[in-house]
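Left out: one protein chain. Kept in place: all the others.
Now for chain A:
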């Protein structure tokens, strides 16, 4: 009878969890899940204000993609037995408020918020890709594929935002910096708690 107990929780019938760097993967999946959850709420907030405007369909389309992303991370979270961040209820509200708030500044404000957030997220995904490549590209092939695909999607959202005059938004650079600072803080916290 094996004497070890704590290590046994690595076992799962879904994904072979033996041999993976659990702490690293835990963080990655937890923070990505939180990020997609937050992005969902941001777009929900934007739709609440601008849903019936001309940019409504565009925002809805980006929102749908984020919903797919969230669904994928929900699956990965269960498969790798990762705990969600305890701050989820907070991101629920904060995301919606950010989305609605930026949308109240107008369509360009909403687009500026989108540009800022999507830029943060793609940088963040890029550094995760680097981390996983440094660890073991073969072992984490599926995860790498997912993150690369999502990074491309977020980049696309970023470009869509720019196309829709994000830079013409009121106080664009201030807004962008503030939102990106918030994203950095959110990422830092969600990785840990």
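Simple rule for what comes next: a contact is a pair of C-beta atoms (placed from the backbone, for glycine too) under 8 Å apart; a residue touches a chain by one contact, two chains touch by 3 or more; residues count from 1.
The working rule: contacts and distances are computed from a predicted model.
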"Hemoglobin, alpha embryonic 5", "Piwi-like protein 1", "MTMR9 protein" or "Ubiquinone biosynthesis protein" - which is the UniProt name of the missing chain: "Ubiquinone biosynthesis protein"
Selected residue (touches chain absent from view) among A:83, A:130, A:177 or A:192: A:83
Residues from chain A at the interface with the omitted partner, ascending: 1-13, 16, 18, 33, 73-74, 77-78, 81, 83-84, 86, 88-89
